[in-house]
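Excluded from the complex is one protein chain; the other protein chains are retained at their positions.
Labels run A and B following the written order; every chain starts at residue 1.
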Amino acid sequence: MPTVALFVTCLVDAFRPSVGMAAIKLLEDAGCEVVVPEGQTCCGQPGYNSGERAAAITIARRVVAMLEPYEYVVVPSGSCGGMIAKHYPELFVDDAEWGLRAKAVAKKTHELTAFLTGGLGITSVTARFPAKATYHDSCSALREMGVRAQPRKLLGTVEGLTLTELSERDACCGFGGTFAVKYPDISNAIVEKKTADVAATGAELLISGDMGCLLNMAGKLKREGSKVQVRHVAEVLTGMTELPAIGEARRP
Amino acid sequence: MSDAARERILGNIRKSTGGGISERTAVAQRIATHPRGVIPARASITGKDALTAFIARLKAASITVAEAAQLGEVPRLAADYLRANNLPARLRMGADADLAGLDWQSEVLRGKAEGSDEVSIAKAFAGVAETGTLVLTSGPANPTTLNFLPETEIIVIRIADVVGGYEDAWDRLRAVYGNDLPRTINWVSGPSRTADIEQTIVMGAHGPRRLHVIVSG
Partner (left out) sequence: MTADGTLFSARVSGAIADPQLQQALSNVRRRFVASRAAAKAALPEWGALSDEARAIKDHVLAHLDLYLEAWEQKATAAGAKVHWASTAADARDIVLGICRQAGAKTVTKGKSMVAEEIHLNQHLEANGITPVETDLGEYIIQLRGEMPSHIIAPAVHLTKAQVEADFRKAHTNLALDRSMAEPRELVAEARGILRDKFLAADVGITGANFLIAETGSSVIVTNEGNGDLTQVLPRVHVVVTSIEKVVPTLEDVSVILRLLARSATGQEISTYTTFSTGLRRPGDPDGPEAYHVVVVDNGRSELLGTALQAVLRCIRCGACMNHCPVYQAIGGHAYGAVYAGPIGAVLTPALNGVMAAKDLPNATPFCGRCEEVCPMQIPLPGMMRHFREEQVKLAKAPVSQRAGLAVWAWLAGRPRLYRLAARAGMRVLEMIGGRAGRIRSLPLATGWTRHRDLPAPEGRTFHDLWAERQRARGKA
């Protein structure tokens, strides 16, 4: 039974722990023992992308040390996954010791759906989630983690779910971390194109694998008065129909 | 001023490059041997395949094509083209040996093109199948202005001069010129066009609006 360390990510931890629980269920159903390493906070990406290299290095050292005892690290995010898998080695390019340690952790860090279909060979899920859906590929999942076919493969086995693709499949949603609040007008112009694309598909459900994108797109859709539900791919793959969608009214 | 600037610029560059013997040798060798890089499959064709692909690509680029079994037919095909397009029976051409001896049915003006010329006729040095590109070289045989001043150009290309890829054309050029190229080599791959206004393609921006190619044996 493989032991998998879940790096839950700060946004999932803070905003939508159900996604973390769903990820654990998927991994346990696939035969893994899931461990949540102590002391997780953040992968350091906000600092890294803001030019705070020293702070990012400090955080990264903690994360590397925390994750290196495990054989597999799984992240329900392309963005944080990409930070560890692609950018940690770059952070330590001038540090022989930490460079090696970071590379070792980078090699064994996987995005959730990629790990399920690739590492674990899962080809289907037993969930039921009737909805007409569309899928947004986050930029980092697409370009840093090579995730495109994997979530679709599993979503294709969800009972009652149909998937219609967006017309601009490789388009950014405009989140970009601190970019969304530093350059809100540009971010808004970008997310408006995304929500228009979503509307054009006629989908009632928007799915993605990254919490940052999801909060951004859900926030825009709600502001526009849209009825489209927004969910993380892990929730859909575990059939969490009862959980209010992102930004939706709670049941009384 | 320029000499001081030259030393300053090259000096600054030299801080990062190594100007040693091995670097000099590498540079001299690359230039002397001019190795080929990746040649796409579409450029690696020869003979009949190259000719077929070449003609297809010319047509796809809004170039009209006529075929002559041998050079003797070219004057008739040229005259036919002028008539069919309501153009005056007058051709501007250079001193190209293949064109010079032909029995033209139209009035012939010789030398470089003038602003008032309506139709020019030139002979290509080579044709490249990979993108339907005509290679023309400057000089008394085919002055460069033939390719740009008139509104209509006819280019004659010999079948034997059609090659697969750009590198094949360079080899032929070197065979004739060494690496002392003529003043201008033009790769022409269609009539002049622009999409600068609302992304709408319009022909005849500044160069010829019409390009007609006669492929001859």
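The working rule: a contact is a pair of C-beta atoms (placed from the backbone, for glycine too) under 8 Å apart; a residue touches a chain by one contact, two chains touch by 3 or more.
This structure is a prediction, so every number in the text was calculated from the model and none was measured.
J.: Based on the whole complex, identify which of B:V65, B:A79, B:V108 or B:L181 touches the chain you can't see.
T.: B:L181
J.: Would you write out the residues of chain A that touch the absent chain, in ascending order?
T.: 8, 10, 12-18, 20-21, 36, 38-42, 44, 46-53, 55, 58-59, 62, 90, 139-140, 143-144, 170-172, 174-191, 193, 215-216, 218-220, 222-223, 244, 246-250, 252
J.: Provide the residue numbers of chain B that touch the chain removed from this figure.
T.: Per the touch rule, chain B residues meeting the hidden chain are 1-3, 5-6, 8-10, 12-17, 19, 23-24, 26-28, 30-31, 34-38, 40-42, 57, 94, 111-113, 115, 131, 133, 138-140, 143-145, 147-149, 165-167, 170, 173, 179-200, 202, 204-208.
Keep in mind that, in the parts below, only the chains that are shown with their structure count from here on.
J.: Taking the mean of the C-alpha atoms as each chain's centre, how many Å separate chain A from chain B?
T.: 53
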